[in-house]
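I am attaching a structure below and will ask some questions about it afterwards.
The complex appears here minus one protein chain, its other protein chains still in place.
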Amino acid sequence: MKYIPHSEAETRAMLESMGLSSVQDLFQCIPAALRLAADLPIPRGKSELELERYFYQLSRENDGVLEFTTFLGAGAYNHYVPAVIDGIISRSEFFTAYTPYQPEVSQGTLQAIFEYQTMVSQLTGMDVTNASMYDGATAVTEAVLLAQRARSSAKKVVVAGSLHPFYRQVMRTYVANFDLAVEEVPWDSTGRVDPVALAAAIDDATAAVVVQSPNFFGAVEDVAECARIAHARKALLVMAVTEAASLAAFKAPGELGADVVAGEGQSFGIPVSFGGPYLGIFSTRSEHLRRMPGRVVGMTEDTRGRRGFVLTLSTREQHIRREKATSNICTNQGLCALMASVYLAYTGKSGLRELCRQNLAKAHYAREQLCAVPGVLPRFSAPFFNEFVLTLPGDPHAFARFCKERQIVPGVPLKWFYPGLDQDMLFCVTEVNQRAEIDKLVAAVREFFARP
Amino acid sequence: MTQRVRKTISINESLLFEQVPGNRSTCDFPPLDVPSGEMADYVPRELLRDDIPGFPELNEVEVVRHFTRLSTHNYHVDLGLYPLGSCTMKYNPKINEKLARIPAFAQAHPLQLHENTQGCLKVLQKLADLLVKITGMDGVTLQPLAGAHGELTGMMLIRAALTARGNPRKKVLIPDSAHGTNPASAVLCGYTTVTLKSNASGCIDLDELRRHLDPDVACLMMTVPNTLGVFEENIQEVARLVHANGSFLYMDGANFNAFIGVARPGDMGVDVMHLNLHKTFSTPHGGGGPGAGPVVVVKELVPFLPMPVVSTKTDGSLFLDYNRPQSIGRVAAFYGNFGILLRALAYILREGSDGLRQVAENAVLNANYIRHHLSRDFHLEYRQPTLHEVVFDDKNQADAGVHTMDMAKRLLDLGFHPPTVYFPLIVPGAIMIEPTESESRAELDAFIDTMRQIAQEARESPKLLQDAPQDIRSTRFDEALAARKPVLIWKETGQA
Partner (left out) sequence: MYSDDYLYTKEHEWVRVENGEATLGITHHAQEELGEIVFVELPEVGKVLAAGDTLGSVESVKAVSDVYAPVSGEVIAANDLLADKPELVNQEPHSGGWIARIRLSDKSELDGLMSADDYEAYLGEEKKH
């Protein structure tokens, strides 16, 4: 009723013009037995002011979200979100538009997506990028499904155990309905995928090898070596990414031999927002273009020869191909892709490079300082970006509880994800963490583990 | 009356990559407060890239102007009626945007301790509770990230429940009027699909249904009201037949806006239903997402819902419950599109029990008002009563050589976004109009007048329609060119 413009008189006049006396006449097609006699058993509507009070009250129950210093990463990253992003995406022209079905009045959305596709391709070093997917986990799963389409005899995918545990869970949920096995390979002492185990796991019926870099432990993988091993048995190499900012620092996956790059783009200006909405990134080589899931925007001309952009290659999609479609996806994360576009355009090449340098510098400073505490050991030796695993001289959960009093959220205890890594904790340090906060974390470690 | 022709600023905005070179990004960071080094001081040089070829380098003003100019090339709900059938382009309340940006929500990390995120968990629990009550079902997952994702999740739940009963079965029945996502989702869940031919009134043909119900049928997926806007006349009998066969009844909730607060799927015998929060529950479409596709289910399917779910501890506090041994698993990286779920909760609380019923009543009133006042000018293939949308076609105009697409493009010239065209497939040349409850009578009248003008133009000057649009920034695009030689990213050496 809050967002309905008709007055009662207007409603009556409309009904009269149609020869009706009541709105209820229009619902006679619903069997009477199914029509509710009473209102729904939920509260009556609130005023806007009441609504705002209610949500601010709830937000205060997130005590600690704003006050605490956090070193949490693991698939959701605290990067600075420049004000320009909200300035752009708050424009009704972008956020209240539909999917650009009518290109003549959707060039804003279409060109922005084309620019997004281009910038992500420049970062991944791949030929094509789609208009985005739901999130990193579903994007990686869709990459596996693409590989299965490319290799129709495939019976299995080989997945690094250091792929984000939640991503592996999503993949297993999806493939449970197919004749496709998921085999996990372990990591070695560097934290990277064990190349011998990887080679042994791949057979001629392997559709794809999925390797995340930097992986869940923060370790930068030898993607080129993994690609060589995969390609030797004609499997595709899917490179998963959870920390998209790292793409600006490390060699482009395309250069390293990846066939698909799939992952999470939340780092590009999207708030952590308790897990979503995020941005699934999906890039691949031209040869897989017609197997690629999701929407894609292409360049064309109008009848007067002026450049413009349209949704294209839609015959892959469900509304035309129905049960033969490449996937059931019929939208992208349009506004999140726009956020990424604005972020990338605003930050620019030099800004992204500086961002990467600061993440590297701060994370390395933090690890060095933490490892100077007696008993704290680096778990792995591989190069890392802004996340690393440390073995603590005690129970990480107890340490996390201790940190709460200090208003610190230290990192993610790994025991829950990886039984066996019982004393290990995954830390993330980004440009938003100040030196004083890092030093506070180090002091907390020092104090807690020095206790008798 | 408002001048309907809304010409946008006529600037052919260049691409980000074509801006004047020599710029430098104005983005900055605080000076490093830890020992400073170059990237190669931290990781081996051979791992690093030297450059990101082609990547933009602009200042803030240029970026803001670029995207602001682009924005002027978009039609959007805040500008006017957006009558896309099946898409439910209703108003997106501003307060919801404000609430989703409250820092303590936007900055909540998904792996934060439960005791620090009770507010977020309450948002999820409250929304779950309300969706269950509104639909009359027993449980819900908020995890699916879009409508099609909800469909897939719903199919997985059915498969899991049937597997637990001993046999996942093989087939899914889908009416020929269904959205294309339905068969695609069923196939992605490992089923084959069987298309049911609709009867003369566009509904499920009970004889056809009986013929196809056999022990291999896992479920029937139906949209209610269907894509013609027609409420399934025999829904109770359909549910009875499906259940008697040991199959499940899946309802595509894309059109729930038509009867929210008026009737409940749970009372109709529906077992699983996904909800498009970006349709019925007013969250913005964002130019194609993010949406959210929660799935409500009956009791038998509750144990299989994706994990985690929000549960209550003995002390009354909330936590993410992973102890779900029969769960199908996880379908998204975290807990769903939280920011969207929050907006939907705000909408439901603001409308309340009194408002939600009026949402459906006014959506149906508006659609029927359009139907009534356009039915002399446009052909209506299926003539029975419709709820929230109406599907005309181009039969009255075809003799003049004017087709649905021509009329859609002419609407652009005259200041409106066109309806959904060429869907559902069972109506050739379909023009599917859904005004939603947000529109005033004046806006509806303006649209009706414009459509009548188009009908008249089709008789008198068809070329005006065949060449449309002419009065806006772009004329029709060559979609064959785009598909034959796909240019999907900008390249310096390529076409620019």
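As written, the chains take the letters A and B, and residue 1 is the first residue of each chain.
In the analysis below, contacts are C-beta pairs under 8 Å (C-beta built on N, C-alpha and C of every residue); 3 or more make two chains touch, one makes a residue touch a chain.
Given the structure is predicted, the values throughout are model-derived calculations rather than measurements.
Screening A:R321, A:R406 or A:R446 for touch with the missing chain picks out A:R321. For the options A:R44, A:R290, A:R306 or A:H397, the residue in contact with the chain missing from this view is A:R290.
Touch with the hidden chain on the side of chain A covers residues 290, 314-315, 320-321. Listed for chain B, the residues touching the missing chain in the whole complex are 422, 479-480, 483-484.
One rule holds for everything that comes next: only the chains that are shown with their structure count from here on.
With centres defined as mean CA coordinates, chain B is found 20 Å away from chain A.
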